[in-house]
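In this view, the complex is presented without one of its protein chains, the others remaining in place.
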Amino acid sequence: MSQTEEPDEEAVEEPDPADPAGVVDYDALEALLGDAVVRRERHLNAEAFVVRADRVQDALSTLRTEAGFDHLSNVTAQEYHDRFESIYHLKKYDDPTQEVSVVVPTSRDNPVSESAEPVFRTADWHEREAYDLVGIDYDDHPDLRRILLPETWQGHPLGRDYNQDKPQIVEFEENVNPLADDHRESDTMLVNIGPHHPATHGVLHLETVLDGETVLDVEPDIGYLHRCEEQMAQSGTYRHQIMPYPDRWDYGSAGILNEWAYARVAEDLNDIEVPEYAQVVRTMSAELCRIAAHLLALGTFCLDIYGDFTAIFMYAMRDREVVQNILEDLTGQRMMFNYLRLGGVVWDLPEPREEFFATVREFLDDLPNRVDEYHDLITENELFQLRTVGTGEIDAETAKQYGVTGPVARASGIDYDLRRDDPYGYYENLDWDVITDDGGDNYSRLLVRMREVEQSARIIQQCVDLLEEWPEDEREIQANVPRTLNPEPDAEVYRAVEGAKGELGIYIRSDGTDKPARFKIRSPCFSNLQALPEMSRGEYIPDLVATLGSLDIILGEVDR
Amino acid sequence: MIGLLKSMATTMKHALDGKTFTVEYPEEAPDVSPRFRGIHKFSQERCIWCRQCEKVCPNDTIQIVTDDKRQGEQYNLHVAQCIYCRLCEEVCPVDAILLTENFEFTGDTKHDLVYNKEQLGNVPWYKDIDPLASREPDRSAWVGEGEGEVDYQ
């Protein structure tokens, strides 16, 4: 049922015959796109084609069908002093190191560009966000409404003319009254699941149209937890002030994984080399975070299916507690770690090191028993299988359309893991497997997470072995990084890491100062949640709730 | 059916072994790690009023007022909005700031959680743990001195 692949096999296997070396031939792509291209730009991660605003669909569908760029990873919108710009970051699911960006400039007076939604479904929400926060209009977009802010909000907060100091009050009456006009069709009923509901894992609002108990349509309404993390990052300095905040995106214990996303992009932007020792420490701590995050996902998923405070939830919390204690010893906090620094990590392992290693090893040795216990409790339980097998299904093609990544994508048979496919940290040198499963249902997603916990344990095991042997005088935890970082003006970079929920990417444009001019977060939960209607149409309410649980979204990351 | 019984047996096993993993707080306070970042402690004696902590703080938690000779008059901390990132401790050149292990502090209003420099100086250690001792090996990366005893009071 499940297949595993060695990480190094992928390097040998090359999916696109046009690029045998795995290097994108940008000249050939430019020729392919023809007169849609106005000019070319160089971004640090990939070449970018500047495309006319009325030829976006053309360009994207050519890149998708003829050049194999099937993953619209992110859409960044920004305003310059003379123009608006939408950047479509494209990748390949088969090889995410092959990247290309499509830049679409529009004038400030009339910021209209063609929507990418007909080519990539995932562009739907991304473009709504761009419209909401920056103010670009997308022609052809099926449903261009605000997505994060309330409908009645005035202005676009990330635009240049926006007065950020002026508070706005959104009165409740101006929201849609949930009680008025609740019959969309004669036989259906609109139910608002959330924003206050026991199973929405945060403040999520699902506008659900029911026919009896069957879900006819569901529309996620997000933005209740929007804190404009992007704006916060744009007002912080690269060197210090941004790093504490990624912890607060995916706050379900995945802090270090998020920090790594920022560390990776900022280190690329500023050309910082991270010492090998620090990379190993980073890898170990990040995988500890992944275990904690997956255990939380497992516990809450079972909570949705079993109801109330059931044993499995508490057992998962208990095991997560052990990981959190280890992380507390290492980083000083249980969830808001702030452990990574540009160029390394803030602290070496706690002294006495032997004691720390012993604690970690004790946890790792006990883990197989724990996993067996979960299998006894959950996966082998027939009633649980009855509830999860074949529910919330999504096939690989649809998942790719929605830009689904992480365990959700891997459970649909998409063999995509940035730790292996776009290596960073110390993952390349370690021996571990990418877990995939073909089921595509709630059961597969749970199974993939459980197996990933085992793989993370393998990685930690190897890291601990390495760290124990590491010579004392070579334990360099930080590269020499200047106190103030001023990257090249107008440098643009988009980089992603494999977060707990999937591809967590960050786009930064610098303007030569010590703060980013544009800081855009590509949240895996945002894209994964977008696929929820596909998974739950035609199913029962309990399956909708279970599917939502199996997506493992953290609203802090969806809304940012 | 077998799987169902197995999961019931597993929970029963947990019920009968009598082990619990929760603790009876506050009678039994949890151990925090030596590196734990709790409330801010400030040493007026050591502070040279360089304002680096104020500058590095990501969300304006620290407020420093100096006179025209750049001598410190006030040092206020809005504890309620502190995110315990420890950047202030990290940049302090003279070890005048320490994040103690103490996490047990409350206030009835927002104003109760604005601490001035006297209050910050009197923040108690948690369970008498001296955080400096436990962090010493790592602090040399940040602090130039590193030699001798550091007296905070």
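Read from first to last, the chains carry the letters A and B; within each, the first residue is number 1.
Everything below uses one rule, namely that a residue touches a chain if its C-beta (ideal position, glycine included) is under 8 Å from a C-beta of that chain, and two chains touch if they have at least 3 such contacts.
What we mean here is this: contacts and distances are computed from a predicted model.
*Asks:* Write down which listed name, "S-layer protein", "Yip1 domain-containing protein", "NADH dehydrogenase" or "Iron complex transport system permease protein", is the UniProt protein name of the chain that is not shown.
*Replies:* "NADH dehydrogenase"
*Asks:* Out of A:118, A:150 or A:542, which touches the unshown chain?
*Replies:* Spelled out, the listed residue whose C-beta touches the missing chain is A:542.
*Asks:* Touching the absent chain in the whole complex: find that residue among A:27, A:66 or A:213.
*Replies:* A:213
*Asks:* Could you tell which one of A:216, A:232, A:311 or A:364 touches the chain left off the display?
*Replies:* Only one listed residue reaches the unshown chain, and that is A:311.
*Asks:* For chain B, enumerate the residues touching the unshown chain of the complex.
*Replies:* Residues 4, 7-8, 10-12, 14-15, 19-24 of chain B touch the chain that is not shown.
*Asks:* Taking the full complex into account, what residues of chain A touch the chain not shown?
*Replies:* 179, 182, 189, 191, 197-199, 213, 302-311, 313-315, 318, 377, 381, 383-384, 386-387, 540-543, 545
Going forward, only the chains that are shown with their structure count from here on.
*Asks:* Whole-Å distance, chain A centre to chain B centre, using C-alpha means?
*Replies:* 30
*Asks:* Please give the residue numbers of chain A that touch chain B in the complex, ascending.
*Replies:* My answer: residues 236, 240-245, 311, 315, 318, 321, 325, 328-333, 336, 338, 346-348, 350-351, 373, 376-378, 380-385, 477-478.
*Asks:* So in the complex, the part of chain B that touches chain A is made up of which residues?
*Replies:* So the residues of chain B in touch with chain A come to 1-4, 6-7, 9-11, 14, 21, 32-37, 56, 58, 83-87, 90-91, 99, 134-135, 137-138, 141.
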